[in-house]
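Once you've had a glance at the structure underneath, I'll fire off some questions.
Apart from one protein chain that is not included, each protein chain of the complex appears where it belongs.
The block that comes next holds chain A.
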């Protein structure tokens, strides 16, 4: 009896609650509907302040703080700065944006743009006349589905480092590099002519790309994820080239960044391929003996290194999209991105700044700026996330001597499977 009664009570209560289940959502359509741009907002009116999320690196924040001060002086708009790790920003924006606590402007590497757009967190940005002032590669990088989603601030790629005590001149072609490797490699005494993380696709892509391989076919600013070019002839040629390094004993299978950096700073490596972030450590160890150059050409083609671009993006939840865009343009103009380069050491995406005195006068950095023009932006489509694991695994198998065509076919099939599974 008691049991029935309590069940009855529960049911009664539930019915009482559920009966009126039509939610009142009259305030719908908030900030999210005007994704076409900030036209609906009064364009003449200036907001009192803009909120910006910056990467939580102290060097970067220090430079940006001075730039923000300058902007406030010029326009009277206060900038509220929140330092937050770049990689945590998307997750935070996903929750803070709809709740109304999000920033107007945030800072992201371009290869996450696809994912950000999938979540509906960013607005396309109208760069206006400024569009031509950025490097072409940078604009290509921040374009997703034909729309530009960021004002590029930083470009980044890798290049050749060499030890002038061991190698007089940087190798300009693959043949020269192989000659150095042949001549100087003596694995028994840990002496190497040429080292790189060849089993990491990020670094080994140039040798695929130079022969005509591609990750996803890109036409008119959007990627065709059905069309994967990682097992075509060029890719196999690249894979075989990489395999030959292992077979000839130039590069040990067990190489990892720590070991490579250790050997290079010990002066035991002639040439290494890695990124400019290693310059401070290498320079400290080798001093004036350190030289940098663009990547060697492969069969006469320039090596197509992956280019990463970091850009300012406008939150879709921002109520001041126009002002936010204006700030993004201000931060990435020639003068300010040069200032940012000088403070934070990251290459500017602004073409004039990239070719400017500050960059070209820096011998170690200048080759990376040159390499940018031969590079390809990493695909920003979300499917790229399904590429890394299978292709890196394939490179491990190639390093161990498995058949290149077979391994690459398998990898491409796995990428396709993963994409299909992810899309379900």
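Methods note: a contact is a pair of C-beta atoms (placed from the backbone, for glycine too) under 8 Å apart; a residue touches a chain by one contact, two chains touch by 3 or more; residues count from 1.
Criterion: contacts and distances are computed from a predicted model.
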- Protein name as given in UniProt for the chain not displayed, "Maltose/maltodextrin transport system permease protein", "Tetrathionate reductase subunit B", "Iron ABC transporter" or "Cytochrome oxidase subunit I profile domain-containing protein": "Maltose/maltodextrin transport system permease protein"
- Item | Contact residue for the chain not shown (choose from A:57, A:119 or A:373) | A:119
- Contact with the hidden chain, among A:85, A:173, A:248 or A:400, goes to A:400
- Message: For review purposes, identify every residue of chain A that touches the missing chain, sorted by number.
- Response: 2, 5-6, 8-10, 12-14, 17-18, 20-23, 25, 28-30, 32-33, 94-95, 97-99, 115, 118-121, 190, 252-254, 256, 258-259, 382, 385-386, 388-389, 392-393, 396-397, 400, 407, 410, 414, 417-418, 420-424
